[in-house]
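Quick one: this structure, given as structure tokens, is what I'll be asking you about.
Yeah, one chain of the complex is gone here, protein chain that is, but the others are all in their spots.
Then we have chain A:
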Amino acid sequence: MAVTEAANAANAARPERAARPARPARRSRGAWNPNRRRKSPALTLVMTLGLIYSLLPLFWLLVNASKSESNLFSTNGLWFGGHFSLFENVKQTLTYDNDEFLHWFGNTLIYVAAGAGGATVLATLGGYGLAKFDFPGKRGVLAVVLGAVAIPGTVLVVPTFLMFSKLGLVNTYWSIIIPSLINPFGLYLMWIFSRDAIPAELLEAARVDGAREWRIFGSISLRLLRPGMITVLLFAVVQTWNNYFLPLVMLNKPNLYPLTVGLDQWNAQSQTAGGIPIFNLVLTGSLLMILPIMVVFLVMQRYWQSGLTAGSVKQ
């Protein structure tokens, strides 16, 4: 990636000073090159156990999503067996009960786009405002918002439900979207990010030129903030995509469910005595649900690390 190369180049070019403060840039692989160190088979072996632990459930899911309902119970659970029914399962999953799954998928997309997208916009504006302006009451706002990071989201779910049901907001798209818009951690990240990514001199120069603050934000700052926004968006997308407690509480109309609650209902139905067992659909649905997020996840992996660096190194 161009940015990383630029950072590396800047690293290589910087003067050799021993007492430079730690900086969250990629370590340049200079004279002391750790890649040349001897590899340890023992360490690799131990870590392979960790790798198997992490991937085994996913492998198991793939294997079992390729079995028909009856083969699930009659064949070896850890290997492919019987007829390879993945495609039949996918088709059945997508069409079961009047395309319920596709409907849930569409709902999830709405919640993610509006919730995570909105959260990113609010966090970016707010973080920028905190970092680049002095205004009365700023310290108080910072204390309250950063204090809110410590309030577990799930603790808020029941109170929010109680208030929303009073306001008639339950069983609407808004009941999921509005609470998803608040992301104190995202605001914190954007605050740090704005502080570091936008030189004060640049803003000062634009102001001297007579540009208005919102114009400066739109034409200069926004571009510099883009990597930070992508990081916040990424965290928010995963959070809303995976959200379960909030929709479980807020919604009881299946046509509003996101995938998480829908799949859970299929599972509960299958486990109930007398319910129609559709384990193959639960498994295939789970597989279909995690595929998109994994793609996003792998494509965007750089941004995870930069977000976690900003969140944990600087305080």
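Rule of thumb we're sticking to: contacts are C-beta pairs under 8 Å (C-beta built on N, C-alpha and C of every residue); 3 or more make two chains touch, one makes a residue touch a chain; residues count from 1.
The rule is short, and it goes like this: contacts and distances are computed from a predicted model.
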**Message:** Suppose you had to identify the omitted chain by its UniProt name; would it be "Carbon monoxide dehydrogenase medium subunit", "NtaA/DmoA family FMN-dependent monooxygenase", "Heme ABC exporter ATP-binding protein CcmA" or "Sugar ABC transporter permease"?
**Reply:** "Sugar ABC transporter permease"
**Item:** Of A:181, A:236 or A:278, the one touching the omitted chain in the full complex
**Value:** A:181
